[in-house]
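Pasting a structure below so you can have a look.
Excluded from the complex is one protein chain; the other protein chains are retained at their positions.
Read from first to last, the chains carry the letters A and B; within each, the first residue is number 1.
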Amino acid sequence: MRIDRRHGRFAAVAAALTALLAAAACGGGGESGGGAGKSGGESGGKITLTLDTFGNFGYKALIDQYQQAHPNIKIEHRIVQRFEDQYLPRMTQWLNAGRGAGDVIGIDEGAMGLMAANPGYFTDLAQFGLDKRESEFPPFKWQAGINSEGKLFALGTDVGGLNMCYRKDLFEKAGLPTDREEVAKLWPDWNGYLETGKKFAAKNTGKDDPKFVDGPNTVYEAVLAQEAAKNGNITYFDKQNQLVVDKNPAVKAAFDYVQQVSKAGLTAKLRAFDPTWDTGFKKGQFATIACPSWMLGIIEEKTGAEGKGQWDVAAVPGGGGNWGGSWLAVPKQSKHPKEAADLLNFLTSKDGHIGAFKEAKGLPSSLPAQQDAAVTGLTSEYFNNAPVGKIFTASVTSLQPVFLGKDHAAVKAAVGRVVEGMDQGSIKYDQAWQRFLDAGKSAAR
Amino acid sequence: MTLHVAAPPAERAAPPPPARGRRLLSWLDLRASGYVLVAPYFLLFAIFGVFPLVYTAWVSLHDWELAGDKTFLGLENYGYLISDPVFWNAVLNTIGIFALSTVPQLVLALMLANALNKRLRARLFLRLSILLPMVTSVVAVAVVFSQLYQRDYGLINWFLGLFGVDNIHWQGEKWSSWIAIASMVDWRWTGYNAIIYLAAMQTIPRDVYEAAELDGASPRRQFWQITVPMLRPTIIFTVFVSTIGGFTLFAEPMIFDGGLADGGTDGQFQTVAMLIYKEAFREFDYGYGAAAAWLLFALILIGALVNYSLARRIGGGK
Partner (left out) sequence: MSTATGSRVWHAGPLTKITLALGVLLSAFPLYFMIIIATRTNDEAVDVPPPLLPGGRLGENVQRLLDAEEAHFLLGLANSFIVAATVTLSVVAISTLAGFAFAKLRFRGAKVLLLTILITMMVPLQQMGVVPLYLMMVELEWNGTLKAVILPFLVNGFGVFMMTQYTTQAVPDELVEAARVDGAATMRIWWNVVLPAVRPGMAVLALLVFMQTWNEFMWPLVVLDPQNPTVQLSISNLNGQYTNDYPLIFMGTALSVVPLLFIFVLFGRQIVGGLMEGAVKA
């Protein structure tokens, strides 16, 4: 033991620990509760509202605008990229635990059934007069925002629609047409899409050459959306909320198709909303991606400024469909329900819809916005001046709302991973369908 | 695990003749202070250790869902778990990653410790350097390694590509994901174990080596015949600690899967801890998660016993 030599150093450690204790003692009271106080409460008369969304809602400019018009409000915008497996479970946990959720939260179509079944989670928006806005929305969008107790809890933001985005430059290099009308003619149906993909692949055989599709999940969702419309407008659940993943031919058709695409080696084997997918956009690893309106904003965000003019939008194989679309709601736990409802009202107003469309191209579900020249006439410089307003409003005129069911998001996340695994080779093709069904059943349990 | 409870000091000298009250106090002090000193631990452990354990057992007997809806199931959750391939897959992954991370880690640590035990310059620098990974935060390690292991643009695949190896999708298969995750664990803890071994090595009397030297034993032979057997208690201890850490592995595989609790597309690297988290906080099946937690505890007990008996054999019949 050489204790004595260490005295000096020990004193230093002790002093440091004492300092920490002091910090903890002072901070413990002030900070531990105070952390939440900082965001939930008022500091100097200023109210902080937290806005939770996923993907890209196109709210940057709108938030600035709102804060300028309301100097007493500060908005903190939290974004999570993945909805079903990251955003939703944590949100559900917070809604249930009574704290943690934002003051205004975004909800994807896949979870609206779940949220409507839990009326205790949300503030009744009618008490702030938002029920007067029914005429502004298509009936299906409005109805989805009514919960099991008949109260209005959510208002619609965007609708998906469905088209196909493609890389003009990569198409040109592969000797394919680049004009959006010509491109649409390449794939009147999904078989045509597959054949075009094979042609593309034949010209891109190198190890680092781009692939035709980003990954299996986006194709799968697009085909499923169309097939659902042909099969009674249901996917994994029937309208009595019974799991029909193994019975609905739409599911099997979408699965079989994506398996074909995967077997043909057309995908870049990327998982949607994964960092590798983001990099894939940047590096031009793939030439097409199924494009609901909100995907445009994501493409622009992920590819970045240098990708300007490379992407374009053509009609989707099979002509039209709808994938995605979201709502906003105010959790009951919000400490500022009135202010939160006002923000929600603004973001879902005609101007809010138009602003979001300009920024991230999520097509307004608001009827006045849909008919506004600012929407119908919008062309996107980024997407090679494509008339995105015209293209997407056209794609939703015949929109058939699909019934999704309470546990849709859970099943979607689970089967999505099987599709991904099959494409990446960790699940064998001949076992994939069984795994798919097992995963779906287990998630719905 | 050796356990030295200090032998009670022999004959206590009689206390100096004090006043009555003082004598009582002093008697109390002798009798009771042991309990008083260990009381804080047991008190807090009862609240934050025993209570959760018992409560976990209670929850595990129910179909306990979000919002407190619960129905009594008895042992049904356990029955379901035992017949659930997902659970056994998670067990397999946990054990596999544990083995892949512990064995090389301890062997490397022994080698490093042996090297550090030589006559060297800059000893403190060397010791601090290999301890460095230990102070790196776990999420940071996982984020950095996930990037290094990235399929298309990761440094490791680029390096392997120099030797003509095709890009490996590390998350894709069991073997590759296990290696990747085990390497994160190894990186953080090898140096720490090396220092512990080094400390133990330095207590081995020099003359033992000198005698062996006279007998003509090579350094390698001395390492295996003297060093390793003498380190046995220390090795057992490190294996024991690694067992607990390895069986509760969570942050590294979680972040390796982009923050999801699935452990890859087909559960290639889903650990039991991830399964518990997923069941309880992604699917909100608290009862099922709680049952999995108890089975994890059982596994750790078994794992500790197996490792103990394996580690005892290290160095043969010494």
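Some observations on this one:
In this text, a residue touches a chain if its C-beta (ideal position, glycine included) is under 8 Å from a C-beta of that chain, and two chains touch if they have at least 3 such contacts.
Source: prediction; values computed, not measured.
For the chain left out of this panel, the touching residue among A:60, A:77 or A:308 is A:77.
Residues touching the missing chain, restricted to subunit A, are 1, 3, 6-7, 9-10, 12-13, 16-17, 20-21, 23-24, 27-28, 31-33, 35-36, 38-40, 50, 76-82, 86, 94, 97-100, 273-275, 278-279, 282-283, 302 (touch as defined at the top).
By the touch rule set out above, subunit B reaches the unshown chain at residues 1-6, 8-9, 12-13, 15-16, 18, 25-26, 29-35, 37-38, 40-42, 44-45, 48-49, 51-53, 55-56, 58-59, 111-112, 114-120, 124, 126-141, 143-145, 147-148, 153-155, 158, 187, 190-191, 194-196, 198-200, 202-203, 206, 209-210, 213, 219, 222, 233-234, 236-237, 240-241, 244, 247-248, 250-251, 254-255, 258-259, 272-273, 276-277, 280-281, 286, 289-290, 293-294, 296-297, 300-301, 304.
Rule of thumb we're sticking to: only the chains that are shown with their structure count from here on.
Each chain gets one centre point, the mean of its Cα atoms, and the points for subunit A and subunit B are 39 Å apart. Against subunit A, in their complex, subunit B makes its touches with residues 66-67, 86, 150-153, 166, 169, 172-173, 258-260, 262, 264-266, 268, 281-285. Subunit A contributes residues 82, 85-86, 89, 92-93, 96, 118, 120, 207, 269, 271, 274-276, 279-280, 283, 285, 410, 417-418, 420-422, 424-427, 435, 442-443, 445 to its touches with subunit B in the complex.
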